[in-house]
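Input: a single structure, listed below in structure tokens.
Excluded from the complex is one protein chain; the other protein chains are retained at their positions.
== chain A ==
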Amino acid sequence: MTSTRTPAAPGPTASDERDRQQRRVGFSQKLGRWDVKLSPYLYISPFFILFVVVGLFPLLYTGVVSVHQWDLLKGKGDFVGFENFSTVLQAPIFWKSVRNTISIFLLSSIPQVILALVIAALLDANLRAKTFWRMGVLVPYVVAPVAVSLIFGQMFADQSGIINQILRNLGFTGIGWHSEVLPSHIAIASMVNFRWTGYNTLIFLAAMQAIPRDLYEAALIDGANRVRQFFSITIPMLRPTIIFVIITSTIGGLQIFDEPRMFDQFGRGGADQQYLTVTNYIYQLGWTNKNFGRAAAVAWLLFLLILAISVVNYLITRRIASEGGAKQKKRKKVSA
């Protein structure tokens, strides 16, 4: 997109005519030339230098650490090959953390996208006080995940929490939101949904508003009601945006750390590791057990998992979204 700029557009260094002019005007010609030649690289260099040092190098060096015995305090030890990987892959706790991560991810991303689409459709109307509603749904975004987790941790408290009390008042028994596997995943996913649904709603809303209104008018003439319009026009037209939201939430969601870490005061993912996520496990291996080699091995495995799920995600979304409305490539760019 951005890389295919029209070459006709004259850059400051572009036109020969201007160069000639500069040659006449400029007194320190050489300096000016260097300025023109090097400045572009100089200006983009901070990002690349920083990315190499704090992004790329650590990511690659994770591979080196993962094939060594490596203690947090004592540093690098013997080369052990894939021992760290095989130990981790045989540990039930690793698989538990993978299960928890995927479960929490599914419970947060799927309802979140559906809810965000519905709320966006509600907002995509000729509302009074538009800005109020839009700002209203975004409020949770400014609350730190740690704070959200403390609040929801209390709301979902097994004994003194508001949610169990309401259930009891309605005649049900309280649910073990902390002690049981699936309920704890639901509680943690609800924190993620709380914080990000509004944000994604606004992304969808922006994309919806870019849909030409005459499509809806035509549908109305054909006798389609609002629900039918939503599924036959809005969803297909939103396809690129939906893919975009799902992919970003996959990359972020599978690295979830804060919410399960803060769900109780111990931060070990529950008594039976029922809500320990992979990133929690990395922390535990590296900083609690001081075993950097194993932590690095798990980091690599998580990297592969993210990659695999992203690909699967992409394939599924492409298929689902392309059913119904196929041909519009034109506006792939509302929100990316």
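Everything below uses one rule, namely that contacts are C-beta pairs under 8 Å (C-beta built on N, C-alpha and C of every residue); 3 or more make two chains touch, one makes a residue touch a chain; residues count from 1.
Here is the rule we use: contacts and distances are computed from a predicted model.
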Note = Among "Phosphonate C-P lyase system protein PhnG", "Cation:proton antiporter", "sulfate adenylyltransferase" or "Carbohydrate ABC transporter permease", UniProt's protein name for the complex chain that is not shown is "Carbohydrate ABC transporter permease"
Remark   = The one residue from A:Pro111, A:Pro140 or A:Gly176 touching the chain left out of view is A:Pro140
Task = Kindly state which of the options A:Leu106, A:Ile166 or A:Val311 is in contact with the chain not pictured.
result = A:Ile166
Query = For the full complex, which residue in A:Val98, A:Val148 or A:Leu276 touches the chain that was left out?
reply = A:Val148
Ask   = Footprint of the hidden chain on chain A, which residues?
value = 1-6, 8-14, 18, 21-22, 25-26, 32, 35-37, 39-41, 43-44, 46-48, 50-51, 53-55, 57-59, 61-62, 64-65, 119, 122-123, 125-128, 131, 133-148, 150-152, 154-155, 157, 159-162, 164-166, 169, 194, 198-199, 202-203, 205-206, 209-210, 212-213, 244, 247-249, 251-252, 254-255, 257-258, 261-262, 265, 267, 279, 282-283, 286-287, 292, 295-296, 299-300, 302-303, 306, 310, 331, 333-336
